[in-house]
Structure formats: C-alpha cells, structure tokens
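All protein chains but one are shown in place.
Chain lettering (A, B, C, D and E) follows the sequence in which the chains are written, and residue indices restart at 1 in each chain.
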Amino acid sequence: MRPSKRPSDAMREVSLTRGVSRHAEGSCLVKFGDTHVLCTASLEERVPGWLKGSGKGWVTAEYGMLPRATHERMRREAASGKQSGRTQEIQRLVGRSLRAVIDLQALGERQITVDCDVVQADGGTRTAAITGGFVALADCLAWMEGRGMIDRRKVIRDHVAAISCGIHNGTPVLDLDYVEDSAAETDANFVMTGSGGIVEIQGTAEGAPFSQDELLALMALAKKGIGELVEHQKRVLSEAAA
Amino acid sequence: MRPSKRPSDAMREVSLTRGVSRHAEGSCLVKFGDTHVLCTASLEERVPGWLKGSGKGWVTAEYGMLPRATHERMRREAASGKQSGRTQEIQRLVGRSLRAVIDLQALGERQITVDCDVVQADGGTRTAAITGGFVALADCLAWMEGRGMIDRRKVIRDHVAAISCGIHNGTPVLDLDYVEDSAAETDANFVMTGSGGIVEIQGTAEGAPFSQDELLALMALAKKGIGELVEHQKRVLSEAAA
Amino acid sequence: MRPSKRPSDAMREVSLTRGVSRHAEGSCLVKFGDTHVLCTASLEERVPGWLKGSGKGWVTAEYGMLPRATHERMRREAASGKQSGRTQEIQRLVGRSLRAVIDLQALGERQITVDCDVVQADGGTRTAAITGGFVALADCLAWMEGRGMIDRRKVIRDHVAAISCGIHNGTPVLDLDYVEDSAAETDANFVMTGSGGIVEIQGTAEGAPFSQDELLALMALAKKGIGELVEHQKRVLSEAAA
Amino acid sequence: MRPSKRPSDAMREVSLTRGVSRHAEGSCLVKFGDTHVLCTASLEERVPGWLKGSGKGWVTAEYGMLPRATHERMRREAASGKQSGRTQEIQRLVGRSLRAVIDLQALGERQITVDCDVVQADGGTRTAAITGGFVALADCLAWMEGRGMIDRRKVIRDHVAAISCGIHNGTPVLDLDYVEDSAAETDANFVMTGSGGIVEIQGTAEGAPFSQDELLALMALAKKGIGELVEHQKRVLSEAAA
Amino acid sequence: MRPSKRPSDAMREVSLTRGVSRHAEGSCLVKFGDTHVLCTASLEERVPGWLKGSGKGWVTAEYGMLPRATHERMRREAASGKQSGRTQEIQRLVGRSLRAVIDLQALGERQITVDCDVVQADGGTRTAAITGGFVALADCLAWMEGRGMIDRRKVIRDHVAAISCGIHNGTPVLDLDYVEDSAAETDANFVMTGSGGIVEIQGTAEGAPFSQDELLALMALAKKGIGELVEHQKRVLSEAAA
Partner (left out) sequence: MRPSKRPSDAMREVSLTRGVSRHAEGSCLVKFGDTHVLCTASLEERVPGWLKGSGKGWVTAEYGMLPRATHERMRREAASGKQSGRTQEIQRLVGRSLRAVIDLQALGERQITVDCDVVQADGGTRTAAITGGFVALADCLAWMEGRGMIDRRKVIRDHVAAISCGIHNGTPVLDLDYVEDSAAETDANFVMTGSGGIVEIQGTAEGAPFSQDELLALMALAKKGIGELVEHQKRVLSEAAA
C-alpha cells in the first residue's frame, strides 16, 4: 500500500480553475491534491532579440515557489539574488513543453510568458505547472482570438499535460506526492500531448538503476494519467470563460 | 464622486481568511477589494547573529509580488537578481509595524518570518500586508502556545493594522484603490494599534504640498478605517482556528 | 535636558558651503553639527527611457555613506555588491523631495542627478542631504541658466528642506543627533517647502506608539527648524557663486 | 545518410586519456570526436553542511565551457556573473549520474568534486563529461586507496557512462554531433551503468512528439553505445596510471 | 612646457591634513593639487580567516570614487553591483604598499582597514591614496599605542609614499595631473620607502614602447618626489594630533 492509500494507478484529486487573475490574459489555479500552482499567461507585443523580424512569436515560462510553500520555509530567491538550478531546470522544461504544441509562426511576433508560482507544494509541482499552464495559455489565446489577433485553432496544435510516476516500494505508482517522492527508488516525469505523443521524458534512478521494463510500466501509468488530465483540460476549457 | 463610487470614508470589502497554508504555523489570505495578499508566518528556532544569547526573539517580514499581480506584467525579482527599492522599503515597514506590538523578550530566542506575497494588486498592498500579516502572526503564536512554548498574552501587546488615505480631487478619501492612488494629490499610509496609538505614518505629496489640516483629515479617516480593520481581526481570531 | 544640551527647539549649527566640487555643475557641503554630507548635482543630456520624447526632464538622487562615516566601520556597499534597503529608501526620499519643487516640463528633456555622500554621520543624514541637495540643485540650474538652457525661475517652484524631530525622554525635540536618535521613543522626518507646505512626513514609533498630539508637537518644531533652514539656503544662494 | 556519414549505430571516435592534470587526484581528457572535455576529480576533506557528522561523503560535479569552445564565441560565465540554466542543469545531471554508482557511506566524510570543462564542443558534451568524469573519479579513488583511505571496491559499485541518441531525418542514430543534434527531431540522453541499468533518461521532442517505439529504438542504440564506452573505460583503467 | 606649467621635476601643491574624521582611529585628507582623497584607518579586533590563531595582524585597503569626483559623472559602483577592475587593482596596490612597511607580527591579531575615497579626481589618485593612507595608518597606530596595545616603533618599519611620473611630449615629468596623464606616452607609478627602497613600480607604455633609459629618468624624478612626500609626512606626523 502506498502512503497516500491510493491505488497504484490513481491520481490525486485534480482541479483546474480558470480566470483566477483579474489582470492576466489567461490564468488557471491548478491543484494536484495539496500541490497548488497559480499559472498566469501574459501577452507582450515584443519578442526576444533573436526573433525580431522573423514573423515568429515565442512562448516562455517562469517558475517560482512562495517561501513557505514547502514544509520548511525556504529562502526567497529574490532575496538570495538568484534562481536555483532546480528553478531554472523546471522553467525551461515548462517552456519547452508548452512550445511543443504551439505554432510560433501562427502566433505572430509576440511573446506569451506563462508564470507558474507554487502557492503550496506537495510533490509534482512541475507537472501541475505544465498542466495548468496549458489552460492559462489556451485562455490567453482565446483572449487574443476575441480581439482578432490570431486564429486560435492554427496556433494550438494539441493539448499538453504532464504527470510524475515512480517506483515506490517496488511498485510502479502514478502521481507521487511529496512523501512518496522522497521514498521512491525511481522517479520519472512524463509530458505528453492529447494525441498521446511524448514531448518529454525525464527518468532518474534515486537508488538502484532501473530497467527498461520498469520504465515501460511507468510510461503505461503516465499515459493513463495524462489521458485523464487532458480530458479534464478539455472539460474546463469547454465552459464559458470566467 | 471618487472613481470607486465609494463614500469618502468607506473602505473596500475586506476579508481575512485564516489557515490557508497547509505548512505554515500561521497564515492569512487578506483581501482589500481586488488586492489579495497571502501572508504566512514561519517559526524558526534561530535568531539573527546580533541577537544570539540575548534571550530575545525577532519578527521580520518579506514582501513580494507575483509577476502578473499587476496590470502589466513586471519582471520577476528572482530573475532580475535583486529586490527593488520599493520591495525593500515595504518589507522593512511591515516588519517594523508587526514588531511594534510584540514583546520580543517574551517571544524568546526564536524568529518568526512573515511572508507577504501579493497574488493580485489593486492599490494598498502594504497596508493589506500589515493587516493580514498580523493575523498570520497571531495564529503562529497560538500554534506556539498550544505547544507550551510561550504565553501568547505576554507576547502580543496589542493589535496592529494599516490603511492608506489620500486626497483625491480635493477630497480626503479612505482606502485608495489603484486608480484612485494614481490620481491622488497626496497619499498617506497609517499604521495604528488596536488602542489607537500611531505606529507609523508616511505621507507624501504627489503633486502640490499638503497642509497640516489635510493631514489631520486623512488621519481622522485612517482612525475610522483601522478601527474597523481591528474589529475584523478580532472577529476572525475569535473563531476556532482552521 | 537632552544629551546635546541644546534647548528642545534648537538645531545643531548648520553650514551650507557652495562650490566645493571642481567638476559638478552644482555642489554643496552641508553640515548639521557633526553630520557632513557632500552633495553634487550632475547634468546629463539624457532622460530615463520612459521619458524619452516627452519633453520632460528628471531629477533623481543617489545616497551613499563612506565606510567610516559611522562610529563603527560599515561594509562598503560597492564591495558587498548591493545597496542596502536603508540606502535605497533614503535615495528615493531625497529624489521625491527635490522633484516636489521642480517643474520637470520647464527643465526640458535632461536629467540632473544629485549625489549625496555622507562623509561623516551623526544622525539626520537624510534631512541634511535634502537640505544641501537643494542648494546643489539650485546651483546646477543657475549654471544652466548661465548657458541659456533654461529659465531658472520657471524650473524651481519653491525651496525645500528637511529636519528630523523626536520624542526624547518624553519631550519633543528638534534635530536629533545620533545619541538622541538612538534613545528617542518616536522619530519623525519632515520635508517642507519654503512656503510651509508638507512634502513628506515619516513618523515611526521606536518604542510605544505615539499620539496625534505628539505628532503635532513634532510638526510645530519641524516648521520652526525648516523655516530656519530655508532662510539659510536663501542667504547662501544670494551670494555670488563660488 | 546522416551528415557525419557514420552508420546509424556508430559512435564517433572515442578517446579517454588519464593523468592529464599534474595537480588533480584523478583526471581524464575525454574526446567524442571533436568534443573534448577535461575532467578532474578533486578530493577535499570536508562535506556540505547537511552531511556533517553523518559519516557519509559526497560527490558533486561542476561544468563549464571555455568561451571559444563553440563555433561562435559565447560570453564567459564568470564575466556575466552567473551560470546559465543550461550549465546548472548539466552539472546537476553529471553529479547525480556519478553518485548513482558510488557508495557514499563507504567513501567516508569527504567530498570529491568532478570538474568537467569543455575545451572544444561538437555536440554531446554532457555525455562525454559523464563518461570521462567517471574515469577521473575512479582514478581519484585509486589515489585514495593507495593512501589507505578507502577500499575502492566498496566505494565504486559499477561503471557509469552516457550517450546521446536522436531521430535524424526519420532514422534513429547514435551519438549526435552538433550538426546532427541541431537537425534532430528528437534528442535523448541516456546514462547507464556497466551492468545495463538505467540511471537517467532525458528525451525531448524538438519538433513533433515521439512515440514509445521510437524511444525504444533510441534506447537500443544507447545500450550498444554505452556498452562500448564501458568497455573503453575498463580498458584504460586497467592500464597502469599515468 | 607641460600643460600645468610646472617645471618637469615639480610636484603639485601637496597637503596632508590629519584628524579629519571624528570616528576613525586615524584619518588624513590628502591633496595633490586638485586630487583630493579622504583616507581613514579603522581598527577591528578580528583578522581574515586564514590568519586566525597565527598571532599576526593584517592591513588592507579599499578604494572608491564619489560618482562626481570626475569630470563626467561615473556610475556609482554600489549601484552597478560591483567594483570595477580598476578599483580592485588600485585597492590591492594600496594594501600591498602599506603592508610593505608594517610588521604584521608586531601588530598582533587585529586588522586595520584603510579606506581611500576620492572626493575629487585630477590624476594620481592611487599615489595620493598611498601617501595619505600611510598618515592615517600611522595615526591609527598612535591611537593604539596610546591605549597600550602596541609598540608603534616595532610595527612601523619605515615611511611609504608614492608618485606618478610620465613622459609627456618627449620629456620626463613628475606628478602627472589628469590632462598630462591623458597625453603621456608613458606612465609609471612608483611606491618607495623613506629609506629609498622600491616597494612597487608599474610602468606602462601608452603609445610607443619605452626604453630602459627613459625608465631610469622617470625613476630619478620619482625619488625626488617621494623624498619630498616623505618629508611632508614626517612634518605633519611630528605635530600634535588633531
């Protein structure tokens, strides 16, 4: 039995709440159980220097954690004067994942920044950030379409969502919370599209190395979980915007 | 008529929600209308170097804004590598204000850090931070008392809350929102205790200088507003903790 | 009796010496007793990005302390790699205070930077900086007028000066030195114009909160002190430039 | 045909030269074709604070690139004042990979830092760094064993090496050089042990998402490549130290 | 004729004023013509980590320029977040030069920091800093001797002073001011002791390389100038302290 008492293929309760920010062009508060991430998508009429004049736009992500999102208070990155390696690794992953389903040409020469700020952490913050960040991004694109700036169908090529899996006590399990993650022998994050394509896979042996069979077992769980997340995204995005 | 349509001595709707963080010893989500600040109080069994061995504790505050808390996205301070002068000014003010009602000797050699993170901004974030930060701090002290660490009545000497006032279109008004603040000729922040003592006053002429009579008019409004905020604090703190 | 033996409404000896810098367009060495601040005003034919093309100019201030301006040597901010919160707070205050009496439109699209460097500190450095910074700024504007760049009378709308007051041992006193400041129960800085308007007021309870009556007593002292400072400014500015 | 003209399952010429640093306890210059990485292992009799008193040691890695290791000169990270997200991501990966085959308890309370500095880059620098870093680490442990500090067999549990694979022009290929990497649709890095266990897998879709079958094809190539690298490591480590 | 109209072997007017800082253990305002440097010596009962327990003390120097010490305002180093290479080079030189005449063993385990802040610059700031820094240091040692902490004669082994020379318009000249320095073909700084030993020599060809004969001509000028500076130091140090 895993610590969370969940069946090995069960995710935590997921919620995706749109329109939580008064100012952002798109926003989503995503919860994977006790992991809560506030995602906002901000449109700017500028692109990074290396894209100027290219006709192409850019989607990027930033990630942060409130100091007391975690069990012990962590030092505020703004006060320590730099973002940790972990923070940079995660925000690069979120940005790549979102760009994987966006047609930057169809977006036009503009930048959308998706900020993912962890309000409360209990494992899986990067996968929640990708899943909720997609909803915020989609709403930003809807906002743009409403103003005649883009054809949203051309810009978004597919859904994208993410989940973590791990081998806990010898058993492959879906959607690790913090306690499970700390004890897992192997930990893997999967990012996939709505049509089941793999966008990113990151698997790490925390203790002993893992085998190809174990990786495939984790991937099977991830497919199930991401399928459910994409359904969830579709359901909330089909509702009228907040 | 002020832009918010409120009478000149009316505050925005205020809410103080306790227990919003699973991890922090005390927490409060404070809303002054569309200004939302998440306050957490974190206890640490250490003090700054200059207090070691003194038997006295410390209360400090940190302040931050999510990048899209504002109408236009602002650069993330963790990414730019430093906290702005404005951020430092505010967090110093919040820390001083909270310490004004705390007996650091009775707290004992421990530090409580009150993090005030602005989730959404619409003017008055520093006054909301002080008002909500007090509630988070009080709950942290209750948590400590529950573990026999302190006698809470000796540590908290009084309530503390804060409000901004300003002269808008020639009229003194209470609790400026962003639009009013931008247009105010004079802007003043007041921090007062439950018993009506002044802890801090910061008044600034944005355009023409102001007179002593105008300052007194603003102070009268502030007393009324802070009186209401302290009542609100007392009401929510008298309820069973979340 | 206050530690300085001064009557409660007496300032320290003040001196304002113009023309102390060979290079700056305007300069003033200001002394409030043992507090000595070197102020220089530097003209640059550029403005911050957000003012480009606006036709308006800008006045800004920077503040620093020599490492051994204080009783104990402090770490050099250039060596520690950042300006402290206190430094930023003060330089923002000095800049706002000076801009309060300047017509930025009449200045034209140029920037004047007033550097206030504390050579020796004994309390009240920010108020000395504002008072001496105004003289340096006025001389810079005279220098510009001498070259036909501006009409000085249109640019300077009034004088501005500042003083600190505090409640020491229960008595309101004017112009705190370091020893008095350390022991004061309440400490307030006032910035006022030559015509008696209030530009900025910052009052802080260091111990017990203070009352409105106490604030008014401090303000009465401040008016007297600032009146004397403005007279002093007028006297030295009426002399031929150094 | 891939740009390098190599068969799809052929690696570039690999060389591992031990003893290239006069000062380091272990060192290895690793070449994967035109990618050259200088790896040194440095022993220090101290551990990070959180391991003090634990009896356990630590292995960590740092990564850097000489400014003109690349086709266009890149800004020196020491001059820009921070390590890029990419640099931090890579050095965290190298450290995790090396620790995966080390018994930190058997190492004792000491730290070994493996510095991987890219002298010339042509794709695959991180995989070369892991492969060569292992040799430097093994020689450092031999140096320690020669001084009676450890039992090397207990400290090193297995070999570890790494290789990149990718899908280029629709074909899975082994060991991408820079030109191939830039054009690959999918890019994956594999870190495996001598006994074939997976330590880390990082797969990224650069264009269209990839399928599980494609991932398995890449993994088959990686197994072949890493097998050859481990044989190479064993061969050079069996020779007398330089 | 050199721009300053001085004979080739004539220095600018030099003044050394002791006791200019109320707080510092030793201080000196040094003027070489229009170059003015404020030097303070600060005693601290601590040494750098690598000297702890050695019984030896340390003398170090820091250097800074007020932003408008120069003809054009320079950016404040505290604001730009780092000290320039030039600043670091100079403060290292000043520290080495002062240590060359100090017996660190006889000083005992304490640190003296000599801060050299350029209030006005007109060439030769580093040589003025060394010459005035020595006076501040000597007064700090006198202060210590007055409290029975050291035997000053054992700590100070000799005087030290510095001067710049250069080849201007083909002629070797002594003590370059800014205009001469900018036009000099060769520029050399000399640091020498009271007994004529060379502590440091730094010669740089600004245009064409220079010859050994030219270097010797510059050195002859430097000996003369430093001899005068040392006499000046002795004269002011023989007076009762301010």
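To be clear about the criterion, a residue touches a chain if its C-beta (ideal position, glycine included) is under 8 Å from a C-beta of that chain, and two chains touch if they have at least 3 such contacts.
Please read these numbers as outputs of a predicted model, since none were measured by experiment.
S.K.: Pick from D:9, D:103 or D:117: which residue touches the chain that isn't shown?
M.R.: Of all options in D:9, D:103 or D:117, contact with the hidden chain holds for D:117.
S.K.: Using the definition of touch stated at the top, determine which of E:71, E:92 or E:234 touches the missing chain.
M.R.: E:92
S.K.: Residues of chain E in contact with the chain that isn't shown?
M.R.: Within chain E, the residues that touch the unshown chain are 82, 85-86, 88-89, 91-92, 96, 100, 188, 192-193, 195, 197-205, 208-212, 215-216, 219.
S.K.: Against the chain that's been left off, what residues of chain D make contact? List them.
M.R.: Listed in rising order, the touching residues are 21-24, 27, 34, 38, 40, 42, 44, 62, 64, 66-71, 73, 76-79, 81-83, 87, 113, 115, 117, 119-120, 122.
The definition used in the following text is that only the chains that are shown with their structure count from here on.
S.K.: Name the pair in A-B, A-D or C-E that forms the same interface as B-C; by residue number, over half of the contact pairs must coincide.
M.R.: A-D
S.K.: Round to the nearest whole Å and give the separation of the Cα centres of chain C and chain D.
M.R.: 59
S.K.: Return the distance between the CA-based centres of chain A and chain B, expressed in whole Å.
M.R.: 33
S.K.: Could you work out how far the Cα centre of chain A sits from that of chain C, in whole Å?
M.R.: Distance between chain centres, rounded to whole Å: 51 Å.
S.K.: What are the residue numbers in chain E that touch two or more other chains?
M.R.: Within chain E, the residues that touch at least two other chains are 81-82.
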